[in-house]
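Here the complex is missing a single protein chain, while all its other protein chains stay put.
After this line comes chain A, so read on.
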Amino acid sequence: MERSETGQQDLDDEAVLVERLKAGDERAYELVVRRETGRLLAAARRLVRDEATAHDCVQEAFLSAFRAIDSFEPRSSVGAWLNRITINAALMRLRKERRLAETPIDDLLPVFDADGWRRDLVDVPDDDPESELERRRIREFVRAKIDMLPDGYRTALILRDLEGWSTREAAEALGIAEGAMKVRLHRARAALKSLIEPIWTGEVSA
């Protein structure tokens, strides 16, 4: 098939899309940019929390991916590949700005007595609220609390619990040991639990 005859339907096929990208087909590039930019921008925003920087990360990621398209191996989809490159670009920004350091969040962590017994007691309702409006308000509240976490913890939480990276992958991306990654993830989850607990216990309303 001639390059110019490659249709939209053909490009919906991932293998054809990759082939066309490798062949330098402009329509294939535009399709990928239009299809993936929103998702990648969301991923970058979550990490860098600055609109202009997130735009830069997405642009850098696309350009670096396009330059390396010949080495793309279809072990994952083009979208997943671009997502990883974007996240690495965002992490690079955070590292350059020295925003990934672990900062104290002791007030939000579990408390134990001298013998190792828990001193904090939580009581969470068994079920989520029935009303979708209420659940939506809770999700808004949770997003605001995630934003309150220091970057180093928020990043650990996002890489593991949202992006689904393994401990090893996240540790490598953050430049820390796997054990340190587990500690950081645990603290991030524990801190988030403390921050959102008031909405479960009714101390604040959504």
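The working rule: a residue touches a chain if its C-beta (ideal position, glycine included) is under 8 Å from a C-beta of that chain, and two chains touch if they have at least 3 such contacts; residues count from 1.
Throughout what follows, contacts and distances are computed from a predicted model.
For the omitted chain of this complex, the UniProt record lists the protein as "Putative zinc-finger domain-containing protein", which is one of "Carbohydrate ABC transporter membrane protein 2, CUT1 family", "SusD family protein", "Cation:proton antiporter" or "Putative zinc-finger domain-containing protein".
In the complete complex, the residue from A:Ala68, A:Val124, A:Met148 or A:Ala177 that touches the missing chain is A:Val124. Touch with the chain omitted from the figure is made, among A:Ala15, A:Val111 or A:Leu133, by A:Val111. Listed residues A:Ser76, A:Thr103 or A:Thr201: the one in touch with the omitted chain is A:Thr201. Touching residues on chain A toward the chain that is not drawn are 23-24, 29-30, 33-34, 37-39, 41-43, 45-46, 55, 58-59, 62-63, 66-67, 110-112, 115-124, 136, 138-140, 142-143, 146, 157-158, 161-162, 167, 182, 185-186, 189-190, 192-193, 196-197, 200-201.
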